[in-house]
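For this depiction, one protein chain was excluded, whereas all remaining protein chains were kept in their positions.
Labels for the chains are A and B, by order of writing; each one numbers its residues from 1.
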Amino acid sequence: MQINVSINGKKAAYEIDNNEFLADTLRRHGMLSIRKGCNTSNCGLCTVWIDGKPVLSCSLLAIKADGKSITTIEGVQHQAEEFARILVEGGADQCGFCSPGFIMTVLAMKNELKNPSEEDIIHYLTGNLCRCTGYMGQLRAVKKYMGVE
Amino acid sequence: MFTMISLVQPATLDEAYDVLMKSKNNTILGGCGYLRMGSKRISTGIELTKLNLNYISEKDGFVEIGAYATLRDLETSPILNKHFNGVIEKAVAGIIGVQFRSMVTAGATVFSKYGFSDPLTALLALDCDVELFKGGRMPLEDFLSRPFEKDILVRILLKSNGRKAVYKNFRNAASDYSILNVSVSRLDDDFRIVAGARPSTARIAKKASALISGKFLQSPPDEALISEAAKLAQEELNFGTNMRGTKEYREELCRVLVKRAIEEVLECK
Partner (left out) sequence: MKIVGKAIPKIDGLAITTGKPVYTEDLSTKDALVIKILRSPHAFAKITSIDVSKAQQVEGVECVLTYKDVPDARFTLAGQSYPEPSPYDRLILDQIVRYAGDEVAIIAAVDEKTALLAMKLIKVEYEVFEPVLDFEKSIGSSTVVHPEDDLHCNFDMGMEKGKNIVARQHIEYGNLEEEFKNCDVVVEETWYTQATAQSMMETHRSFSYLDHAGRLVVICSTQVPFHVKRMLSIALKLPSNKIRVIKPRIGGGFGAKQTACTEIFPALVTIKTGKPALIVQDRTETFMASTTRHAMRVKVKMGADKEGFIKVIDIHGLSDTGAYGEHGSTTVGLVASKTLPLYNKTKAIRFMAEVVYTNKTPGGAFRGYGATQGTFAVESTINKLAEKLSMDPSEIRLKNIIKEGENSLYHYDQMLGSTALHKCIDTGKKMIGWDSKYPRTVLGKNKVRAVGMAITMQGSGIEKVDMASAEVRLNDDGNYTLLIGSTDNGTGSDTIHAQMAAEVLEAGMDNITVLSADTDVSPFDPGSYASSGTYVTGMAVVKASEELKRKIVDSGAKLLDVPAENTEFCGDSVKVLNKDRSISIRTIAEKSVLGGMKNQLSGFASYGSPVSPPPFVAGFAEVEVDLETGKYDLIDYVAVADCGTIINSNLARIQLEGGIVQGIGMAMYEDVHYDYKGRLQTNSFMQYKIPSRRDVKQVRTAFEESYEPTGPFGAKSIGEVVINTPPPAIAHAVYNATGVWVSHLPITPEKVFMGMNR
């Protein structure tokens, strides 16, 4: 079957299997920033935006993306780099494998929450796991990025 | 990983139901969060996006939740947050993460009667009906006790009657399944005590609820009565052992959580 999507601002038609998940579709079409860190929807590494909202591309049947606009980190490079620089400046990049999914969630949070508290930030980002940093460095970077004390 | 031979997106409920009943292995697809962890063999998957069931609205004294409303929709709904002491938000907020909750549907959560479910416990403490396409409308409690029957859950209805509810859950790691969850609600002198993730599905502790409700008219419940009700709830419900906790521990937790939930609901304005 075929789905018609807008991917990072461009129109595209993808041939898909009916039991294919979006993460595999996207990787097949060159968006290699999408990583699969688990197979139980727990880790958040595969986070993309559907119509601007963060979802797990590993758990979204590709057919459900039909007619929607999909955004991956490849499509928001400028914003992503702005936050990525802060992460890297603090050494909180480490292995980087969780970063694209994490950054997509941070950027979505910035769009959705106005004046979040530290607790709001932690709550929003809970679905993004990291094994390297212990989360402290990531929180420092997010607070700096969002201008939160 | 599950396998699926074909997929349809019907335009009407009738169409959806026809396809569902055509073959034993035809299945309604929700958010697929739980589905992708198993290895079910599906003949035709029935995807309901075209039915526009992803709404939360108020009508005729009920809050209506469409089957395709996501847990994130429930969490952030200004309508739901106005009612029931915001208990629905509290019940779903701790589940995995924002992205996950944006995909898992209320309909699938309720229809599947998951033992580990957090929102099911809170819903059962409220005055909740479910509407099935074929089975019609019935109280959630009835639906939960019926044997499995193929059907489509269309919407969940909560009577917006001023009932206040409190939700308590107990987990070790913050984004783990609950070891136990409890919800206690109150409408005037009517209390309802529910425990879930026992590890089995949420159930009302009827005797304990009756105890508190009955005594309430005489005098506000004191510590002794609350403890008695909590103990009764633990005795009348069944608990089990799994990787996360033993039966004995769950029984202890039930007493503590029910006690605390009753104390808290008494303080709700």
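We take it that a residue touches a chain if its C-beta (ideal position, glycine included) is under 8 Å from a C-beta of that chain, and two chains touch if they have at least 3 such contacts.
Keep in mind it's a predicted model, so treat the numbers as computed, not measured.
For the chain that does not appear, the touching partners among the shown chains are A, B. Contact with the chain not shown here comes from a single listed residue; of A:Asn18, A:Ser33 or A:Ser57, that residue is A:Ser33.
Across the entire complex, the residue among A:Ile3, A:Ile16 or A:Cys43 in touch with the chain not shown is A:Cys43. By the touch rule set out above, chain A reaches the unshown chain at residues 17, 32-40, 42-43, 45, 72-74, 77, 80-81, 84-85, 87-100, 103, 122-123, 125-126, 128-139.
Contact between chain B and the unshown chain involves residues 1, 37, 170, 172-177, 179, 243, 245-246, 249, 252-253, 256.
Heads up, the rule we're going with is that only the chains that are shown with their structure count from here on.
Centre-to-centre, using mean CA coordinates, chain A is 29 Å away from chain B. Chain A contributes residues 1, 18-19, 21, 39-42, 44, 47, 53-56, 58-61, 63-64, 105, 123-128 to its touches with chain B in the complex. Across the complex, chain A is touched by residues 1-7, 9, 29, 31-33, 36-37, 42, 45, 47, 49, 93, 96-100, 102-103, 174-175 of chain B.
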